[in-house]
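Mind having a look at this structure? Questions to follow.
Just one protein chain is left out here, and the rest sit where they should.
Presenting chain A:
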Amino acid sequence: MSAKLTGDVTMRYVDLPPRAPADAVPVLLLHGFGTDFDMNWRATGWTRALESAGLRVIGPDLRGHGSSDKPVEEAFYLPEHFVADLVSLLDELGVERVDVVGYSMGSRLGWELALTMRERVRRVALGGFGPVNAFAGTDLSEPGSGDSPFDRVYRAVAALPGNDTAALAACARGQASRPFSSDPLLNGVPLLLVSGERDAVAEGAAGLAGRCGGVHVEVPGRDHGNAVSSRAFRQAVVDFLLA
């Protein structure tokens, strides 16, 4: 994994000013695997809800996604590269501290950001995420070919227009090469985990939240694909951020 392999990647981001001048902490939105900012956060009503709450909303298309560059080598997709992108973005914007809201892969990255840059993060709200290895049971030489929870996610997003399946597969392999570990726990930062009742990817979220001294909210009847747009999820997060 040589440094030159990780060369620079151009990232598109969105910065929505707060409706009224406010000194509230901005919200950094981190989308899930195979989607982008607009699909994960705008089409689902999130930007509207957060703007209505008066908050400044910042969010990238993560590398490999949306209108950002899409390298096809897995060496570009280690979690620390995403974290470095996010720190660069905050530096670029001159933002000292954010509340992080993530979904799925964006949640895992939000967790890593909070662990490594604790002083840049005030509160953390993560959806569609739990302590289990998200890639368990997946043949990463051919993601989407099996029937693991990640295979199903991969198949759903691979068909979306604008996605580059070579980049997505590389992204999956890069992230899988650093399996998530809940050790160390994310302590000392207010944490909210939200997951659909039927979300296999987020299995164990309640226990993880408890071990971190955080709170877990379950959205009845929802799965990994449709918990993200639920009003209950949005409301839980807005309440958490404004509390």
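By our rule, a residue touches a chain if its C-beta (ideal position, glycine included) is under 8 Å from a C-beta of that chain, and two chains touch if they have at least 3 such contacts; residues count from 1.
Definition applied: contacts and distances are computed from a predicted model.
Set against the options "NitT/TauT family transport system ATP-binding protein", "Carbon monoxide dehydrogenase subunit G", "Response regulator" or "Biotin/lipoyl-containing protein", the UniProt name belonging to the omitted chain is "Biotin/lipoyl-containing protein". Across A:15, A:73 or A:164, the residue that sits in touch with the chain not pictured is A:15. Mapped onto chain A, the interface with the missing chain covers residues 1-3, 6-16, 35, 39, 42-45, 47-49, 67, 78, 80-81, 84-85, 88-89, 92, 156, 159-161, 225-226, 228-231.
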